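Removed: one protein chain of the complex. Kept in place: all other protein chains.
In order of appearance the chains are A, B and C, and numbering begins at 1 in each one.
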Amino acid sequence: MTAAVAPVRVGVIGTGIMGADHARNLHRFVSGAVIAAVTDWDADRAAAVAAEIPGCRVLTDGFAIIADADVDAVLIASADHTHAELVLAAIAAGKPVLCEKPLAPTVAECITVVQAEQDALRDGRIERPVVTLGFMRRFDPGYVQLRDTLRSGAIGTPLLVHHVSRGVSSGPGATSESSVTGSSVHEFDIVPWLLGSPIVEVSWHSGRPTAVSDFQDPQLLHLRTADGVLTVQETFLNARYGYVIGAEVVGETGTAVLPQPAAVVTGGNLSVGHGLAADWRPRFADAYRLELQEWVDAIIAGRESTLATARDGLVAAVVSDAVIASMHAGGAATAVALPDVAS
Amino acid sequence: MTAAVAPVRVGVIGTGIMGADHARNLHRFVSGAVIAAVTDWDADRAAAVAAEIPGCRVLTDGFAIIADADVDAVLIASADHTHAELVLAAIAAGKPVLCEKPLAPTVAECITVVQAEQDALRDGRIERPVVTLGFMRRFDPGYVQLRDTLRSGAIGTPLLVHHVSRGVSSGPGATSESSVTGSSVHEFDIVPWLLGSPIVEVSWHSGRPTAVSDFQDPQLLHLRTADGVLTVQETFLNARYGYVIGAEVVGETGTAVLPQPAAVVTGGNLSVGHGLAADWRPRFADAYRLELQEWVDAIIAGRESTLATARDGLVAAVVSDAVIASMHAGGAATAVALPDVAS
Amino acid sequence: MTAAVAPVRVGVIGTGIMGADHARNLHRFVSGAVIAAVTDWDADRAAAVAAEIPGCRVLTDGFAIIADADVDAVLIASADHTHAELVLAAIAAGKPVLCEKPLAPTVAECITVVQAEQDALRDGRIERPVVTLGFMRRFDPGYVQLRDTLRSGAIGTPLLVHHVSRGVSSGPGATSESSVTGSSVHEFDIVPWLLGSPIVEVSWHSGRPTAVSDFQDPQLLHLRTADGVLTVQETFLNARYGYVIGAEVVGETGTAVLPQPAAVVTGGNLSVGHGLAADWRPRFADAYRLELQEWVDAIIAGRESTLATARDGLVAAVVSDAVIASMHAGGAATAVALPDVAS
Partner (left out) sequence: MTAAVAPVRVGVIGTGIMGADHARNLHRFVSGAVIAAVTDWDADRAAAVAAEIPGCRVLTDGFAIIADADVDAVLIASADHTHAELVLAAIAAGKPVLCEKPLAPTVAECITVVQAEQDALRDGRIERPVVTLGFMRRFDPGYVQLRDTLRSGAIGTPLLVHHVSRGVSSGPGATSESSVTGSSVHEFDIVPWLLGSPIVEVSWHSGRPTAVSDFQDPQLLHLRTADGVLTVQETFLNARYGYVIGAEVVGETGTAVLPQPAAVVTGGNLSVGHGLAADWRPRFADAYRLELQEWVDAIIAGRESTLATARDGLVAAVVSDAVIASMHAGGAATAVALPDVAS
């Protein structure tokens, strides 16, 4: 018998929708973790989450969480512009951190973070990478099954990918650019992960714009990976009819389709069908849980996790910039130029 | 801030396929539980499981597990004939117990267990029921969604249920009777749970027997619930093509179909389709995890869980006996007569 | 070059929904046939159909149609009680006849018809059978594909069949018995056709009755064929949600499912699905057309068609009687006793 292990004590920074969900998930469904503390700019919101979780304290801010002696690992779900400085603080403290995407709003800040982690590793201040990024689709059982199918050779070499990402409605303040950085960025991570090849060239195209938004929606992106595969990505934030993520990979000898969530099919009123999710949370509930479990497992085991890394966050940001550059250049094919730090 | 809670220390009796899976599930995927000890008649098998789980001891037998001061709750996955005496010991020890089905091989033994728990409750030796039974389908997200659909009124009052349960091959020693007690018993629990009405009459019928078994397979059962609904149950242990659980509920205004597991659909060789599970474990992996989580949550919260009870185990055994009586009586309609203790 | 052939001149008796549809189908979509004459007890209704079809005359009654020198073949779609005498007249005239089911309302009358045709054949008054019956499902591309699948050996020997037949609402005057003779009779024909084995034993069972009808609906029938296969047949006339015919054949090594009609799947309002037919006509439009085409082709070619025969109509009537006997005997298993003429 080896000694029983103590649970990982997690501190959660930001208890909006995502942060509160993460806290509850860690508390209720993840083995080996406890929520030690939470914080939020809205103290009431933090207190409400803490009240659900025995033993959970409310601290004043993110830096207090990171510094707290009884916090082993940090989950960042605060506003995007706070991510970089909090991640830097976590690196400095040598504590594992799971940061919701984006790593930072600009490529420059992403580079700073990647550089800081590389420096800390080189200097021996941390033993292994501590920064992970919340690209949860990598843990979605459907995407995992799809990648396994590709790797099994069942459809031969991939040649073409059709990928769609549809939501019910865009949030306030959405723009053509934020559609790229806030939504399509998930595809900039998952497509290379699926194919095992980085995106090297992109272009941006427009569908007929929906009447309900004042920016370009839907958008159609071309993502060319280094293996020559062309991915056609539809991003449609105001698709209204439901939240749907779809993918088909066309290979040399067959095709493979991303599973849709299992649902009760009902007949009634001369029709038959099933309901759709209204947003991403039910669609990716399993992915979030499994991502958090792997994060905690790796911390306990003292190994690097399979979550996305700081570099993955940087690469996704660089691709976003290239897509936006194409958008501003009338849809021209645009190369993805990675900074040295990501090479 | 309320005080953090200590995890439930579980002892697992029996580390065959099911017991080992439960131990790993509790250890790896269930929040709030640790595996304190395991035992098995095959000590090597127990040791192998213990070696995967930090802090887990191997004890000599089930009674040692139940008696152990550092075991808060007991999971029984040993041979069927041992269930009753172990559950009785757990009741005597006042420890929560999750017993794999069956509660006991005979109705008489089931009655003894139910009676023992009722006595302990009446005498105040236990505060609330401690016995739960592993009818995991109640936690399958598909069945839960189906029951929610029925309760929502989406298809009106249920009138008829088609239910199929197919496996790839029966184990050694299977008989026409063990098909009922070992497989159809799951339907004897889940159908009343789904409809909210107990089974009051049954009959047994036969399909054309498959050439690969020496007992009656497939079987077709009629289950009449008190609400008048007729459930037609196909049980086919040697269906060979895959492990499939299917259900359709036909209501006054529509129908509802149990979801099938999400799967990657692939095209190749002039066909399109997806793989099927080879046995029940992948099919019900989520159900097992969620059942264990609810069991642990209820223990921590000091409340009765939503798992099946000792009485549910007894009732399923009584229905099994009625179905076998019909089998032996040429398929005659047979009333389900509950003993007083289950009334 | 062989001489071009003259089209078959068809006379249609009865221009209600079915008869008018048949007349239009023959006129518009069937090669090699023209509608020479129609009749109906409601002369206006007959005139309306004739007005759509160039060259079509209106005659006074069915016997005038059969006797008409410019009518080569007769289609009977008049009231059920008129079928037998009209078919007998067609046999006497030696003209090919396609009679909508039933051949006659009673087994006794069916026997008379079968006997009359056998006598005419034996006496050389007709060269080949002239009576065919409108069991159109035999020409449904889905059923044909399903039978081909069974015959290909793809699922091994059939063991069990699940079959459902649901309509939106029963017509006026429907009874528990007419559900059998008017609707389930289609299964009494198609199941033996599918399996290649006659029904030898039946029993009748009831679901919870729907509140919207005053007879037993839904019904569940057991049909045992001579090969030992058990078919479980749900007939639900007031299923309300749509017209649906479903079938699954469970074999030794796999299962095969009757295709549902192709339909546009639409997403909208947080759901995805497709419409259902409101009655049998769109569902079996192709079957009707292909049945009529084969009838005409066989007449032109001077060969026996693959349509159901007078004997098939008699057999279906005998099975209906056995099911109704079981209904009146509390669901007892009831043997199907064929009269000598059908042996």
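By definition in this document, a residue touches a chain if its C-beta (ideal position, glycine included) is under 8 Å from a C-beta of that chain, and two chains touch if they have at least 3 such contacts.
Because the structure is predicted, anything quoted here is derived from the model rather than measured.
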Touched by the hidden chain, restricted to displayed chains: A, B, C
Among C:G16, C:P105 or C:G267, residue touching the chain not depicted: C:G267
Contact with the hidden chain (one of A:A51, A:A108, A:L160 or A:A301): A:L160
Residues from chain C at the interface with the omitted partner, ascending: 1-5, 7, 27-31, 33-34, 50, 54-58, 141-142, 145-146, 149, 154-155, 253-269, 293, 297
Absent chain, residues of chain B that touch it: 168, 241-242, 244, 265, 267-278
Residues in chain A touching the chain absent from view: 155, 157-160, 162, 164, 166, 205-212, 218, 220, 222, 227-230, 232, 234, 236, 239-241, 250, 252-255, 331, 333
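Keep this in mind: only the chains that are shown with their structure count from here on.
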Chain closest to the middle [Cα centroid of all protein chains]: B
Rounded Å distance between chain B and chain C, as computed from the means of their C-alpha atoms: 45
Distance from chain B to chain A - Cα centre to Cα centre, in angstrom: 37
Centroid spacing, where centroids are CA-atom means, of chain A and chain C in whole angstrom: 58
Multi-chain contact residues (two or more partners), chain C: 241
